[in-house]
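All protein chains but one are shown in place.
We just call them A, B and C in the order they show up, numbering each chain from 1.
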Amino acid sequence: MIIIMHSEATPFEIDNVVAEAEARGWQTHISHDSGETFIGLQGKGQPLDPFHLGQMPGVKETMAITQKYKLASRAFRREDTTFTIGGVTIGGEQVAVIAGPCSVESREQLLETAHAVKEAGATFLRGGAYKPRSSPYSFQGMGEQGLKLLAEAREATGLPIVTEVMSPNKVALVAIYADVLQIGARNMQNFDLLNAVGQAHKPVLLKRGMSATIEDLLMAAEYILAHGNNRVMLCERGIRTFDNKYTRNTFDINAIPLLKELTHLPIVADPSHAIGVRRHVSAITLAGLAAGADGLILETHPDPDHAVSDGDQSLTLPQFRELMNQVRALAEAVGRRV
Amino acid sequence: MIIIMHSEATPFEIDNVVAEAEARGWQTHISHDSGETFIGLQGKGQPLDPFHLGQMPGVKETMAITQKYKLASRAFRREDTTFTIGGVTIGGEQVAVIAGPCSVESREQLLETAHAVKEAGATFLRGGAYKPRSSPYSFQGMGEQGLKLLAEAREATGLPIVTEVMSPNKVALVAIYADVLQIGARNMQNFDLLNAVGQAHKPVLLKRGMSATIEDLLMAAEYILAHGNNRVMLCERGIRTFDNKYTRNTFDINAIPLLKELTHLPIVADPSHAIGVRRHVSAITLAGLAAGADGLILETHPDPDHAVSDGDQSLTLPQFRELMNQVRALAEAVGRRV
Amino acid sequence: MIIIMHSEATPFEIDNVVAEAEARGWQTHISHDSGETFIGLQGKGQPLDPFHLGQMPGVKETMAITQKYKLASRAFRREDTTFTIGGVTIGGEQVAVIAGPCSVESREQLLETAHAVKEAGATFLRGGAYKPRSSPYSFQGMGEQGLKLLAEAREATGLPIVTEVMSPNKVALVAIYADVLQIGARNMQNFDLLNAVGQAHKPVLLKRGMSATIEDLLMAAEYILAHGNNRVMLCERGIRTFDNKYTRNTFDINAIPLLKELTHLPIVADPSHAIGVRRHVSAITLAGLAAGADGLILETHPDPDHAVSDGDQSLTLPQFRELMNQVRALAEAVGRRV
Partner (left out) sequence: MIIIMHSEATPFEIDNVVAEAEARGWQTHISHDSGETFIGLQGKGQPLDPFHLGQMPGVKETMAITQKYKLASRAFRREDTTFTIGGVTIGGEQVAVIAGPCSVESREQLLETAHAVKEAGATFLRGGAYKPRSSPYSFQGMGEQGLKLLAEAREATGLPIVTEVMSPNKVALVAIYADVLQIGARNMQNFDLLNAVGQAHKPVLLKRGMSATIEDLLMAAEYILAHGNNRVMLCERGIRTFDNKYTRNTFDINAIPLLKELTHLPIVADPSHAIGVRRHVSAITLAGLAAGADGLILETHPDPDHAVSDGDQSLTLPQFRELMNQVRALAEAVGRRV
């Protein structure tokens, strides 16, 4: 249930309603939207009488939420959620562009990429220090050394850092260096990890699992939100379907307008994983933007053919620069800017 | 195998090569591309020695094609195939816009729609007279009477007609009225029907089956091409995946750049079926265009809530008009026009 | 709606109810089950008042059917449908075993197979004379000559014939030779073909489309039933999923108990297509039987490595004989017989 207070409700009135709900065993979660105060109730308290609540001073209306996700739903928050990281506001008119290599491989590789993507117009730097690899025999990332290189690249370019965290006991460490904590597709339902980033003080980029439904994705976001972290971006990165002869995944473009309707959280498109073929990344990037994405995340590498991971889908630096020109033209046509 | 003749090869030299191949039991299929003559060999003839062939007068080179589809492949024809229907050229710079109701329901419904979509900028009128319905108890279409109404709407507006044919023994009848023969998703591998439209003298719009791979689609096109009809458009209309709670299908946007690479045939996007939810059709239309589609097919209806079929995904006439404005702006940003 | 008449209802009372329904614009469909008469109403008549109907002499009860499929549903017929072909009863205690080559290739190949599978315990002979092939350049079947060979094999062995029909205008011809008309997976929603076999006087084996839902399959059966042919067997032959590296399809074993619950029609398992790998066909055959299949259809060939189609999944004749021994042992353990 959500209780919406009148815009002129006093703190005393709000506290009263909270106390009433908590006395019945509910946890409360307060947010502000369009000048109104929303009190969300979670957990398994005793039934509350909407009529009685509606009579309490300051209460404007009460609302049952039938979706399983509550804090993530548009019913709980009608306005788009926006938040600002390193001067870039996510979720508004500006389209965030997150670019960089799949894996941090070396100081040279990272800094060359960081300067190039910055110059081409990227607003965030991505790079993996901990890599979830399907084989135990593949490169597993540079670890903390990689995080330090990312921090160095941020100092050199001013770009905030997006990097993945794979385990609850690494969240504190990664949060020291990162500006945005990324949860990978394979960990979308690693609930202990979701709880851990829910308690972190950094925004989260949550990737959709490769066979997660839209509802699964929103429920995973709900774990993070319910633990107190409201700064969550959702990322569509392609799903598994029957057809994978020519592409790595199937980009679920439908998810973009659908998520914009169901949730107030910003949506990021990941064309690199979504198609997995370098020469087709541009087409998918433009499609994602046209469909309404609030951000783009693109793998770029100075020498993709020798990348330690995901080289097949990484853009070269000139390709990224060229793509940014197309992105700018398209953004204007759909009323956005980069 | 494909034999490419020098651009200055004489008809006599070409005939000689054809005769040689046919003497070995091959069927030959001649096409012209960039000023060169291509001789495609089909069927199961005896092996031909590429070296010997290469020595024959006029032969420039021979090429094995490893894809199962041959006539549909870029190897067989490197330039985009274009063809002109009712003054509109498909496959070039202009984006074809095919609009109209799912089913032809009445003279009034059809004519009102036809005039409105024409005015808004559509270049083709669609409408079903024979309807493949999952239930035997649902409306199955007006039949020939519907075809006659379509012909009347063409006369009234000048828009060429796209309409579905479901059975080999109806091809001749439908071809009398239609400008483009549509093969529906459920019939994509109805091989007798593909053979029949392959012999018809009308262009074909071939919809991808809901679980057809890209290769399946190209092989289905190959049936039509192999029977002598070169004017085939491929249509991506959404596939079946694990996630159908909120949408009817999953639009496989990856298919668009992929098909543009693999085949020379024009590609049409069908946002209406691809997402199946009226308020999201616009986002998917723009995405399809941004990804490189050569045409768009959109269900429109004067009163979708009372449509006999597919009302949930049909645009109202004002929605279609509004969408066309967005389409025009986006087309310009990606170097196309409507 | 279904109207169930008392067991002692007179023909006059039954006719009265039928007349009442038809007067309101309904089509009626009469069946008998457990000594009672069922009157099924189809089409789009005017609403009928269940209370008024319930008062009519001879009426026991009326029942709304909410499933989209009506004649195929257990609500319409609670007992298992059984029917006898060439002395074998399908849908009862006995498990039907349909064996033979994918394609009829020659007199020798067919007769050798027919005698061998008969001796090993098969109760039907299968073989394709018209072949739906994904490539126009592949062998398309021997046509009527193949049908004649099948008829000859029937005379030689006494085994009834199951063979595919691909086009409405071939139904009459195929029905001359065949004992069971097979509809292939790719034609499951070829509605004109379903209508045609619905009017034929031969039982039908309807294969599930590769991405057809259970409901789609039952609706396809409904087309056949609604055209008057009650002798329909449903066939699960594997579906398309994300995993096809090692197998051709994914056998949807869940479909077997589910279909046995939802419909009264017999269910046949097709392990050959379901897994597509010869050495694993036995395991899937036993699984299908254990899950409750009423019949098995198995591709067998004297020399699978030189078969013109589906050799990879065809059992050799000794493998089939060995499998039949396992089938007999398992059938006994689950209360069936072969």
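Here is the rule we go by: a residue touches a chain if its C-beta (ideal position, glycine included) is under 8 Å from a C-beta of that chain, and two chains touch if they have at least 3 such contacts.
Please read these numbers as outputs of a predicted model, since none were measured by experiment.
Touching the chain that is not shown, out of A:Asn187, A:Asn229 or A:Asn254: A:Asn187 (per the contact rule at the top). Among the residues B:Thr163, B:Ser211 or B:Asn254, only B:Ser211 touches the chain that is left out of the figure.
The residue touching the chain not shown here, chosen from A:Glu22, A:Glu36 or A:Asp216, is A:Asp216. Where chain A meets the omitted chain, the residues involved are 42-44, 68, 132-137, 166-169, 186-187, 189-193, 209-211, 216, 219-220, 222-223, 226-227, 240.
The chain not shown here touches chain C at positions 211, 213-215, 239, 241-243, 245-247, 249-254, 256-258, 261-262, 274-275, 277, 279-280, 283-284, 286-292, 326, 329-330, 332-334.
Looking at chain B, the residues touching the absent chain are 211, 240-242, 244.
Here is the rule we use: only the chains that are shown with their structure count from here on.
Each chain gets a centre from the mean of its Cα atoms; the one farthest from the centre of chain B is A. The centroid of the Cα atoms in chain A and the matching centroid in chain B are 38 Å apart.
As a whole-number value, the distance joining the C-alpha centres of chain A and chain C reads 49 Å. Note on chain placement: the centre of chain B and the centre of chain C lie 34 Å apart, centres being C-alpha means. Residues of chain C in contact with two or more other chains: 211, 240.
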